[in-house]
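A protein chain is absent from this complex, but the other protein chains hold their places.
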Amino acid sequence: MPEPARTVEGWHVLHDFRTIDWSAWKTAPSADRTRALEALDALIHDWQHAEDEGYGSYGVFQIIGQKADLLFLNLRPTMDALIDVETALNKTVFADYLLPAYSYYSIVELGGYTGDPEQDPWAKSRLYPKVRREEHVCFYPMNKKRAGADNWYMLSNDERAQMMRAHGDIGKKYRGKVLQVISGSQGLDDWEWGVTLFSADPLHFKKIIYEMRFDEVSARFGEFGPFFVGKGLDREALYRLFAV
Amino acid sequence: MPEPARTVEGWHVLHDFRTIDWSAWKTAPSADRTRALEALDALIHDWQHAEDEGYGSYGVFQIIGQKADLLFLNLRPTMDALIDVETALNKTVFADYLLPAYSYYSIVELGGYTGDPEQDPWAKSRLYPKVRREEHVCFYPMNKKRAGADNWYMLSNDERAQMMRAHGDIGKKYRGKVLQVISGSQGLDDWEWGVTLFSADPLHFKKIIYEMRFDEVSARFGEFGPFFVGKGLDREALYRLFAV
Amino acid sequence: MPEPARTVEGWHVLHDFRTIDWSAWKTAPSADRTRALEALDALIHDWQHAEDEGYGSYGVFQIIGQKADLLFLNLRPTMDALIDVETALNKTVFADYLLPAYSYYSIVELGGYTGDPEQDPWAKSRLYPKVRREEHVCFYPMNKKRAGADNWYMLSNDERAQMMRAHGDIGKKYRGKVLQVISGSQGLDDWEWGVTLFSADPLHFKKIIYEMRFDEVSARFGEFGPFFVGKGLDREALYRLFAV
Amino acid sequence: MPEPARTVEGWHVLHDFRTIDWSAWKTAPSADRTRALEALDALIHDWQHAEDEGYGSYGVFQIIGQKADLLFLNLRPTMDALIDVETALNKTVFADYLLPAYSYYSIVELGGYTGDPEQDPWAKSRLYPKVRREEHVCFYPMNKKRAGADNWYMLSNDERAQMMRAHGDIGKKYRGKVLQVISGSQGLDDWEWGVTLFSADPLHFKKIIYEMRFDEVSARFGEFGPFFVGKGLDREALYRLFAV
Partner (left out) sequence: MPEPARTVEGWHVLHDFRTIDWSAWKTAPSADRTRALEALDALIHDWQHAEDEGYGSYGVFQIIGQKADLLFLNLRPTMDALIDVETALNKTVFADYLLPAYSYYSIVELGGYTGDPEQDPWAKSRLYPKVRREEHVCFYPMNKKRAGADNWYMLSNDERAQMMRAHGDIGKKYRGKVLQVISGSQGLDDWEWGVTLFSADPLHFKKIIYEMRFDEVSARFGEFGPFFVGKGLDREALYRLFAV
């Protein structure tokens, strides 16, 4: 059996995608809409507090297209804390105007292919990342293929390490343009990893994913789930979105 | 034709996943909510009685993400007893606030690859396990692949036994951290097996599944369905969850 | 082109799976519920009449899990008669408490791999079977694979006949425990065959399917759809199920 | 690049499958039901007119099982005419009792493998076929496989022509029993072709599809979508179906 790469884990992550029930929102009495937005405000205030106190980070994004309208992204030290975040959202009156769309649970992970992750000087910032909620976001889950001759888990650690290094080299070219957060979800959700990218310009999402598709680790072994892309919403943008 | 491994069967298992209709719950009159929770209480009381009397076990878990909100896990000596559990739940007024999410029917199974299962000194406790409802849960269904050269059922019993032993060795490393219950569902549900893990820390789910993915039986032959992960709810936690 | 095996056909079969709308049922006025059950009674009376007169058979089963709650299984001499059965059910007030779940249309079939089906002394009882509605039921649709080297339809008749004989030998071991009805659905529904098993003990479903998975015809060529498992409901059990 | 076969095209075809909302129908006031059936009558009158004038054909069929209840099948000289047919149906009060089920858009096609389709003496009747609405119908969409060594589009024209001739020979055996209409849908809908069969006896659908599955073009290259089977409804049968 090939030696698994070492991994080090950080915060637990919940990507919680929702669709806005616009018909319900538009026909709701104005006072109800105000109460709903106040409830959302209170929620975000709590999330901000968690971030300020160093036990989490968060972002609210508007997703393009019909897959979802909103992404509530939260990171916390434990799964139980994330379930509490989800339950608190569901209990608000604001949630009465939301429909389920998609969700993903994973844990931030540093892989050991390119050195000892615990010695990585940026390990702490990478394991406990701050959401760039003023930028654009791209999220997708993925697997490493296990089909006939293209079976990632039957390769030796050396083969995998070499491919991961080449893969990482492409990532480095986008440093400053794209921030990438890798979270593992084996045993936690339906794909093996979640990938969350942040960038000021969504064109970078297209450029980096296109270029990476040609490296062997993606070309031969990458299996990709749905892609969700959106833009960060600050308080003002949130209120503008819900103004009717 | 290769010799099938011997199996010994224990309790029948129903994983019954539901989604909470939060909008209905929040707008229900307080008296109706009280009645609903009393009905749930009565149900759990019956399940507890079955466990006390030695003819079953149960647990209620809150699932993270949008796949489901609750898992009602029950084990009983027969399928008919499980259908009765399911019907009783559906007839409660509590069920009016639930939506279907997913379910899985299987029978606890000990495989004969690593010795005679009937001689296993822990056979009884493994065939009639007690749900660790104070811990976290991970459930997923799975198949053994039958594709071209990677066809589990075309291997000799020796080849399969050798791979299953290596697989079991990984499991042993997690003894005390992860309790694993294997149930067979060929002829009973859409996948060949259900796997239910219990652990105090959900990080162990990620660690054990990741490590196992590299052994040949998973790497070449494992096909995995959806993963459901959650935390155990005792009576107090249940009431806290439904307090609005 | 390999010679297709001869087949002889009997009754047409409709597996009609429905989900009970428990919320609607529980909140319906008692008089409406009574009327609904009377309509179901009348329907079953007609089905019984068809069986008594020798032009059909039927059974009502409660399905475990969330895929469906009820299976209305009917056999008739023609497709048109089955459409009439389906329409009659849909027109009852009882059907107002049902939701669609799944259905399957096929025709009972004897294959010619193991001798001339028309000379089979049990051909008549096998082509026009009586539903064992007092037992448990297992239904699943299936295909024979056509993928690269594993292409059932590119094998010679001899190769197929040899494998089908070995397959049949396993079936014989379960004689008296499991009754198997094979119905063909090429050109009629989304899979190539439907398999309906009856047994006093659902554990036999697990045992026979597990054992068969190791014979070459299943291991290399079997592709399986969803599995539905349940228990037969007589009139008393039906009334008990709907008592609220 | 292999030479594509020549094709000649005839009428555009819309298979419009709908489910009857029986609960709404049964609880509608009698006058509303009468108005709805009159609207359907008017629609069919227009379709009949198109057929009488030679610019179309149509049929209404009742589909067995839960995939759909009704098939509205229309052929017209242009896509725009079919969109108008669809819109007219949607605008009727009758459509308020229908739910979407499935649809398929394609264009009747004669392939050039077995001679010059334009010289085919029956070309006109085959390109502009009359729906056999008094018979049974079977519809399914299909692809030609493009997987590894089984790639239809990488074969030479000669290889494809030879296989199509053998395929056609089976079809000829069913002449007088089964009428087959092939329509191409590359660039128009999700599969490459639609196949519509008409027969007095649905058993013929099973027989012809079963036999064809063994010829190489189906065995190695056929990929099949969902199958819809039903019986033709004349005006009297339509009224009987909707009588409650």
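Letters are used for the chains, namely A, B, C and D, taken in the order the chains are written, and counting of residues starts over at 1 for each.
The definition used in the following text is that a residue touches a chain if its C-beta (ideal position, glycine included) is under 8 Å from a C-beta of that chain, and two chains touch if they have at least 3 such contacts.
The structure displayed is predicted, hence computed values, not measured ones.
Across D:S103, D:Q162 or D:Q180, the residue that sits in touch with the chain not pictured is D:S103.
Considering A:D32, A:D80 or A:E211, the position touching the chain not shown turns out to be A:E211 (whole complex). The hidden chain makes contact, of the residues D:G54, D:P121, D:G148 or D:G176, with D:G148. Residues of chain A in touch with the missing chain: 19-20, 22-23, 26, 62, 64-67, 136, 138, 140, 147-150, 166, 197, 202-203, 205-211, 213-216, 218-220, 222, 226-227, 229-231, 241, 244. Contact between chain D and the absent chain runs through residues 1-4, 7, 9, 12, 14, 16-17, 79-80, 82-83, 86-87, 90-91, 93, 95-96, 100-105, 107, 146-148, 151, 153-154, 184-190, 192.
By our rule, only the chains that are shown with their structure count from here on.
In terms of the distance between Cα centroids, chain B is separated most widely from D.
Fitting chain C to chain D on Cα positions gives a rotation angle of 70°, stated in steps of 5.
Under half of the residue numbers at the chain B-chain C interface are used by both copies of the sequence.
The distance from the centre of chain A to the centre of chain D, with each centre set as the mean of the Cα atoms, comes to 45 Å.
Not a single residue position of chain D touches two or more of the other chains.
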